[in-house]
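Mind looking over this structure? Questions follow.
One protein chain omitted, others in place.
Order of writing sets the chain letters: A, B and C. Residues in each chain are counted from 1.
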């Protein structure tokens, strides 16, 4: 399981004294970028291929607050892969405490604006696709 | 229907040339704050009452991109109100184009950290709660 | 004197309970964008002309804290205009209290990457340039 680490910055907290909830969506992006680097399908490479990969949806559940200086461990994994859509899952922990779980949904669009068949174009995703779908 | 307006700032765009997806979670908060002001249950008042109202979950679907200088009209409404939870809905448009829809889920916690019965404490929500629940 | 208004968002505060200092640099940009719209040399127009106008320097002095829900009045003015550089000044107040003063320094670069003589290209700045330079 790929794990990304984010240490919460002071500017990411709010006046409730906790990490502002919007920032977890950014931590998801940071972790996704690192995961895609790891598997050889980096943003830089996808962009260089002339493909854009917009975010179609996000979801998050806040399970426990975090704050400045906490190190959040972010597990990233493929939740579901259909021919045209990629659903990525995230589980965040500080130590043993679960703090957040979320998902993001993505498609890949070619230069002509039409959806790309993801696994055909980027077979490096294959080993990470869960078996039963 | 309450509508809040957000003009997209340059610093809210990313290098795809569009409004970064994480910012819509912030637009939801801006709109929610304005809506709560409108109905007489403002953040300032809730905080002054010693109540904290953390975000328990968010969801968003991105329907169309937006960018710098676009004026986003954000409709805010109560989707669902149970004794202890408040689900707020958001529909965002630029002109006639739907660009985003989302929801946020909230509870209210008293000084003792225990959940507060929302409608008993803040009856000003009542007229905005949808009929069939 | 042109004045722009910014109401501080919850997500702009930090765990000291105040507006995070980095956000004032963003308020400067918001106010600058509105000022350039006002005088007829908008970002949109400058970009459409194929000109980029990077920020070369910023400075800010924090005079008083602000927080959530404060309305900051931002005065924007041209501090200095040389053939190739534009220095914009900002004074921010909440009510009668001065909270921040700052400046930003800009140049304008044409498609060839070479500096553009600002007043020749955008004479609409002229009425706003202070007399004694």
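Following the convention adopted for this analysis, a residue touches a chain if its C-beta (ideal position, glycine included) is under 8 Å from a C-beta of that chain, and two chains touch if they have at least 3 such contacts.
On a predicted model such as this, the values are computed, not experimentally measured, just so you know.
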{"item": "Omitted-chain contact residue, chosen from C:3, C:16, C:39 or C:84", "value": "C:16"}
{"item": "Absent-chain contact - pick from A:26, A:79, A:106 or A:121", "value": "A:26"}
{"item": "Subunit B residues touching the omitted chain (full complex)", "value": "10-11, 13-18, 20, 22, 67-68"}
{"item": "Where the unshown chain meets subunit A, residue by residue", "value": "9-11, 26, 29-30, 33, 43-44, 68-69"}
{"item": "Contacts of subunit C with the absent chain, listed as residue ranges", "value": "16, 18, 21-23, 25-26, 29, 52, 54-62, 65"}
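Simple rule for what comes next: only the chains that are shown with their structure count from here on.
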{"item": "Proportion of interface numbers common to subunit A and subunit B (over half same, under half different)", "value": "same"}
{"item": "Rotation angle (°) superposing Cα atoms of subunit B on subunit C, nearest 5", "value": "180"}
{"item": "Averaged-CA centre spacing for the pair subunit C and subunit B, given as whole angstrom", "value": "29"}
{"item": "Distance from subunit B to subunit A - Cα centre to Cα centre, in angstrom", "value": "23"}
{"item": "In subunit B, residues with contacts to at least two other chains", "value": "26, 29"}
